[in-house]
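The next block holds one structure in the form of structure tokens; read it before the comments.
Up next, chain A:
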Amino acid sequence: MAKVIGTVEINSAKCKGCNLCVVACPTEVLALRPKEVNDRGYHFAYAAKPDQCIGCASCALVCPDACIEVYRAVVK
Partner candidate 1 sequence: MTKEEIIAAGGTKVAAKPRLLMDVNMHYCPGCSHGVVHKILAEVIDELGLEDSAIGVAPVGCAVFAYNYIDVDWVEAAHGRAPAVATGLARLNPDATVFTYQGDGDLAAIGTCETIHACNRGENIAIIFINNGIYGMTGGQMAPTTLEGMKTSTTPYGRRVDLNGYPLKITDLVKELDGTCYVTREAVHTPAAVRKAKAAIRQALMNARDKKGTSFVEIVSTCNSGWKMSPDKANKWMEENMFEKYPLGELKNTVNPK
Partner candidate 2 sequence: MENKEEIKLLKGNEAIAHAAIRYGVDGYFGYPITPQSEVLETLEALMPWETTGMVVLQAESEVAAINMVYGGASSGKAVMTSSSSPGVSLKQEGISYIAAGELPALIVNVMRGGPGLGTIQPSQADYFQAVKGGGHGDYHLIVLAPASVQEMADFVGLGFDLAFKYRTPAMILADGVIGQMMEKVVLPPARPRRTDEEIVALCPWAARGKFGRKQRNVSTTLELDPQAMEKNNIRLQETYRRIEAGEVRFEEYMTEDADYLIVAFGCMARICRKAIEDARACGLKVGLLRPITLWPFPTEAIKALSGQVRGILVAELNAGQMIDDVRLAVEGRTPVCHFGRTGGIVPNPQEVLNALCKDFNVEMEDAK
């Protein structure tokens, strides 16, 4: 059966840590860095469970700062 795999690249410098991508992700890949902040003081988002990513781009769609790139492949 074909399987969809994906990955996200987050521009952590531009991320404002709004958490909307975390909420939008259907496979609970994303989280905000609990302690680390970027140079503007935001707890930026990162792929906490990258292996669960299906490349659906929901995170990128709701991201207000366009700081998420999504890649997707279908593997057999």
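On how the list was made: all candidates are chains of the complex that A comes from, given by their letters.
Keep this in mind: a residue touches a chain if its C-beta (ideal position, glycine included) is under 8 Å from a C-beta of that chain, and two chains touch if they have at least 3 such contacts; residues count from 1.
The model shown is predicted, which means the values in this text are computed figures rather than measured ones.
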Touch assignment for chain A within the complex, options 1 or 2: 1
Candidate 1-facing residues of chain A, complex: 5-7, 9, 11, 14, 16-20, 23-24, 40, 42, 50-51, 53, 55-58, 60-75
